[in-house]
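Here it is, the structure in full.
Only a single protein chain was left out; the remaining protein chains are all shown in position.
On to chain A.
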């Protein structure tokens, strides 16, 4: 087992578009929470042969934990697991959740990569998103992180947000580039069920417009490419040498173990989720039980579908050998239509094919 994910489900304010398992801290006993995660880490250490390459602290907002609690979590983790082989240790950070000393502590505890949730640089879009930071807060946080000397700082952006103009999006890209992050994730806003945004979409207050999405997507592709960022996955751009190893592991179908409430794990064709209820999670671990819920056994066909869906997203592409004989006709058809090309035994999407990755994946499967 080479990849570890730790889910910290706290956010100071809950964003109306977000469907991750998270909640405001309320009166969650934080010390008990940290102990619970550490207890779970200990169990994982017993159950799996951990040879960790990557660790990822995500959320929620990991930095919603106080410096003291976060430090206890980090040291505790190192006491229970061998992290010496870790090549990438990422932590998600929200603007306004970090100080110089917290950043230094994180750096000292081995975190070498930051994913900073900026989302947008204009106030109007930030307001639509319900974010609790102003553009300058985000910039300040960015400099704090830089000063602390993390090997890689990545920023998250979102596009095609209601009311966001193409100009505003270009401006967001521009200002992001000017900060010279090592990595940029640019996500098309997705209307997730059980979110306020989805409700508004359903009521007709918001609309999904594919043409607009395409324009925003290409704006990012062109601007980031010409600024020297390589498009290595549909939503991800990196300076050479700064791809996210942890995320690439997901995209290539490798196993990973998740800790914390609501986290997912996949090990040996088995996938499950931890109970998405922080209090129950703490109780279970306090009483020495596992927080894992019954999951699903993945069939070969399901894994194949996942590989189509994920590997086509990557710059390397989908191994041609995964395509069965009757499906090969579609490789030719979609090739002729300029959506993909085959190189070194891999099917890669062209510029025209990239924003159509799901459709291409479906077109290729069971053709």
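What we mean here is this: a contact is a pair of C-beta atoms (placed from the backbone, for glycine too) under 8 Å apart; a residue touches a chain by one contact, two chains touch by 3 or more; residues count from 1.
Convention: contacts and distances are computed from a predicted model.
Asks: Hey, which one's the missing chain according to UniProt: "Cell division ATP-binding protein FtsE", "Elongation factor 4", "Sulfite reductase, dissimilatory-type beta subunit" or "Ion-translocating oxidoreductase complex subunit B"?
Replies: The record for the missing subunit names the protein "Elongation factor 4".
Asks: Going by the contact rule already stated, which one of A:261, A:317 or A:355 would touch the omitted chain in the full complex?
Replies: A:355
Asks: Where the complex has a chain not shown, which of A:1, A:30 or A:310 is the residue touching it?
Replies: Hidden-chain contact among the options goes to A:310.
Asks: Using the definition of touch stated at the top, determine which of A:120, A:238 or A:339 touches the missing chain.
Replies: Touching the chain that is not displayed is residue A:339.
Asks: Going by the touch rule given at the top, which residues of chain A touch the chain that is not shown?
Replies: So the residues of chain A touching the missing chain come out as 5, 20, 58, 185, 187-188, 190, 192, 210-211, 213-214, 217, 234-235, 247, 250, 256, 258, 263-266, 271, 273, 296, 302, 305-306, 308-310, 333-334, 337-339, 354-363, 365-366.
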